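Structure in structure tokens, see below.
Incomplete set of chains, arranged as in the complex.
By written order: A, B and C. Residues from 1 in each chain.
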Amino acid sequence: MKNVLEFKAITKYFPGVKALDDISFTAEGGEVLTFLGENGAGKSTLLKVLNGDYQPTSGQYLLNGEVRHFSNPKEAIEAGISVIYQERQILMEVSVAENIFVGRLPVGKLGLVDRKRLNQAAKKIIDEFGLPIAPDKKVKELSVAHQQMVEIMKAYSRELKVIAFDEPTASLCDSEIDILFKIIEKLKQEGKVIIYVSHRMKELRQIADKVAIFKDGRFVKLVRQQEVSEQEMIRLMVGRDLGDVFKELNRNTELGEVLLEVRNLCSDRVRQISFQLHKGEILGFSGLVGAGRTEVMRAIIGADRIKAGEVLLEGKPAFSQSPGEAIQKGIVMVPEDRKTQGILPNMTVGANISISILGNILNSFHLIQEEKEALIIEENIRLLNIKTPHAGKNIVELSGGNQQKAILARWLITEPKVLILDEPTKGIDVGAKAEFYKLICDIARQGVGVLLISSELPEIIGLSDRIIIMKNGRMTGEVSREEAAEDKLLAYAMLDEGEKQYA
Amino acid sequence: GSGSGDQGKSAGGDKKKLVIAGIYKAGDQVWFIDEGKAAEKAAKEMGASDFLFIDAKMNPDTYLQAIDNVIAQKVDGVVTCIPDQKLSKVTVEKLKQAGIPVVAADDALQDESGKKLAPWVGINAYKIGQVNGEWMANYAKTNGFDKDNQAGLLILTMDTVSSCVPRTQGEEEKFKELLPGFSGDRIFKADYNGETDKGFNGAAAIFTAHPEIKKWMVMTANEEGAVGAVRALEQAGLDKSSCVIGLGGYLAKDEFKKEYSAMKAATYFSSDAVGGTSVKVLMNYILKKEEMPMETAVDAAIVTKDNYKQIMGKNAE
Amino acid sequence: MLKWDHITQKIETDKLGLIVALVALVIIFSFFNSNYLSSANLINILVAASLPGLVAIGETYLIIAGLCDLSTGSVAAFASVLAAVLMQKGLSFFPMLLVVIGAGILVGYINAWAVNKIKLESFIATLATMSIFRGFAYIICDGKPVYIMDSTFIDFGKERILGLPIPVIILLLAFLLFGIILAKTRFGRSVYVVGGSKNAARLAGLDPERITNVLFMLTGALSALGGIILGARMSSGQPAASVGLEFDAITAAVLGGTAFTGGVGTIFGTVLGVLILQGFNTGLIMLNVPVFWQFVARGMLLFIALAFDFLRKKNREKKLLEQSMALLEQKEPPVKTTPA
């Protein structure tokens, strides 16, 4: 049967923010409705209101015609509503199977949990997804990507009427995204209401039937994806034209001398990594999730132990024992996983930004010059236009994309020599991305060397001067920007050891 | 000056409110609860308007705070049982400086040499021990335990409570003195923290460690431990052949009520007596300027199943 | 029921170190004192373990759920006194049992309330109730230990069934029952989930507040039961009893591999922890180690046992990693490479 979900005049306030402003629209079952909106537009909040996590200040929603109200997620789940959060909500210490069926573990006689049935049931779903994950493995042992997939399976395995994905692909790579889309297709056939939040226009094109556009907590318009051009949608959400982001980039033309050199680097998870990064160069790293790109970077900044090989900065050995040392040398990294590695939880937005430069704003008594700090913070909140009522807000209360911007700000203000970006635009809206790309190119032009990891091929192709492709912890190829093309990158990413070839 | 302070008080004793403070090292123990009650009664009878009962919680710091506190409150007199005798000097100095008379209860206020620094009322902890040791020695003789190498002596010590150490010392030394023949390898020790079940665990472990001993004599640092030992003997099935002596009588009295208990005796030293007498001595000085005797011994008597009612009187209920 | 290979594998992976430690202890102690292994002594150890053991069950559940209860020692003392007083007032044994355990549950409810409703850290909430109920323990008996004359009650503390004193039997049954509940029931599993992340648990449709409630009430009940047993064994209710019990119980749980970070732990581990701890204490007395050194020894035991455990874990992880890298070399897709 076909389900219908209707939002009626939903309004939600937070201290200093009107996150949702009189939102009304209807989502039909059997089609994919995507949310499009800038960071902080209210997409996630609307979903959290939907599943009873937040209570709306006013307004209501109807499921299949009847008014529903959920005072907690449990009730929403029982009513057939599942929301997959933007920030992973996975249980690290329990098995994959238990994560999928948490709260609904199959019990046998005597009310004892039937592990056999549990694992079988989980296996069934995992196979349906076609993923190589063992049901009885603890989730904490999975890669971030697979953790994300387990969360999706958890929602998928429930009795569903409505399912909402909040930027599910942020930490997935193409193969897993394909799987996800197949699943969504299936749900569509079954007439479920499907809400899909993403900042990736490409995905939108692929699966969206309708697009709900939000701006500053207000519902702007509901359009049929086929009938409206990308530019038009972007204009509706950002309020201006963006044009071809990558074409318009004022990129760095002549590269400087070698800035960073890595020779035969080996760590626990990577082997024989060698490359040179020039001043002003943007060097991209491509590969499937799990290729070990992050691990290369972690080794360079001293977050992981280096087993062999050397790292040279401006010709001098620059081996770092800890990220702190690397930062001293001017090598900084925006980490891949915002939630566990990026934000400093229970600190304010301001403190999250200024942490990296406190050393530079001490007075003669080594006390922090708070006025200076405040100024720097404000300046950068404006520069990256981070959406927050004030710098004193706890960072976890910011929208995902705005959190990411704060982390970017933290590292940009250090004026680094080498800037490492691991999935930097994860969760950032198209408008902000365009701004961000400009920013990166400006930085490069100032002679900073940039190492860019991205699973978004257009991004990595559009930005990089050169691209290194990795698989299984090794380099399998390298292409220059001229010849960089998606199929080629993928080809290398699939390449096996020994067949290694350089273009 | 101190003298004038006292003058003022004693002079207008009937008009001004007269306040006595009792600072006890373990205000949550039966012993001190009773001692405090008796002290309060005596104080009020003799015209004090208030009696402050302060618990030092076995903690020297808390004790000192209490001293400072009563000085700040300008009480007219202090009776105290210190958590540790090394605190004697500070106590006496501070109170003398404030012109507040003090009487030591239970444990004396004394210097290293053992010289009393203030009037004392009570039973010297070492003497209590000796009384126990003597009784147990005689018990051994009359039952032929001294020659019986199936008989052993267990002493449950409380070495983490300095004021209780002299008790077990007294017990051990007196026993050995009276029974020089009693071989040392039939004397055993275990330490506990003053709680019954810890005493139980200590005793039980020793009993099983030495199954060759069939007849036990047990002396402890407080009555809680003695009860623990009794229970342990019962679990080991040795209670009928063995003997425990209590210390205080405040729990022994209930053991005596049973038709059999390995708790065959206890030194009874009435906390009421200590409490009452200590305050009388103090009040007489404050009100009538009567010289305070440096030592007022409250005698410790052995009580048994047969005589405890007569000797303990209402304390036997 | 669990399959055997499952059991052995479980034991191998987490608990082997502890079992070795326990065996080592026993061997050492019985080497110095042949009676250490005598049935009499083993029973001593189990009897002494009955109170901390029961409480340790509760603490294990709580710690796994990311909580802890410091009030258990006070509650046990309070229960022993309350029991004695009620009996004196002429209540008979079983009604008394109900009332006192009920009281324990009530305390647990108060703790849970403070944690759920005024959002106190369990450490702090129970630090408060620890003091409050110690106070009540004294108040209801005016500080005087209350004697228990009732024979049913006293027998409850020492009667034997199949050669085992009732307290020991209760302990073993409790271990079994709550071991199964934790490992094999929905509720048990949800305890782990809550310990992992309260919020994630809530979003998954669980009710962390309810679980918190149940766990504290369970712990309160177990503490009260333990207190009753203590009272029976000492044939008196003692307000000053079992000070610091909570730490013995927590130590046992942690020795058994329960992690304060939450989400990790088993009752089987706690059983081992309790045995090691109690066996160690008894051993120290039998070897008549000077009391002051016993403090040091107990602290060291905790250190060494946990350090040992840590090294084993680290080792295992290293092995796993090497394996997976080895497989990587054989060009297997990475995901397959971390074995189950």
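What we mean here is this: contacts are C-beta pairs under 8 Å (C-beta built on N, C-alpha and C of every residue); 3 or more make two chains touch, one makes a residue touch a chain.
None of the values given here were measured: they were computed from a predicted structure.
Overall, this complex is built from protein chains in the amounts A x1, B x1, C x2.
Methods note: only the chains that are shown with their structure count from here on.
Taking the mean of all protein Cα atoms as the centre, the chain whose own Cα mean lies nearest is C.
Averaged C-alpha coordinates give centres for chain B and chain C that are 36 Å from one another. Centre-to-centre separation between chain A and chain B, using Cα means, comes to 72 Å. In chain C, no residue touches at least two other chains.
Within chain B, not a single residue touches two or more of the remaining chains. Within the complex formed with chain A, the chain C residues making contact are 180, 184-186, 188-190, 192-193, 195-197, 199-207, 262-264, 321, 325, 328, 331, 333-336, 338, 340.
For chain B in complex with chain C, the residues that touch the partner chain are 28-30, 33, 157, 159-160, 188-191, 194-197, 200-202, 204-211, 224, 227-228, 231, 234-236, 250-251, 254, 257-258. Against chain B, in their complex, chain C makes its touches with residues 33, 35-36, 38, 40-41, 44, 47-48, 51, 138, 142-145, 147, 149, 158, 165, 230, 233-236, 238-243, 281-282, 285-286, 288, 291-292, 294.
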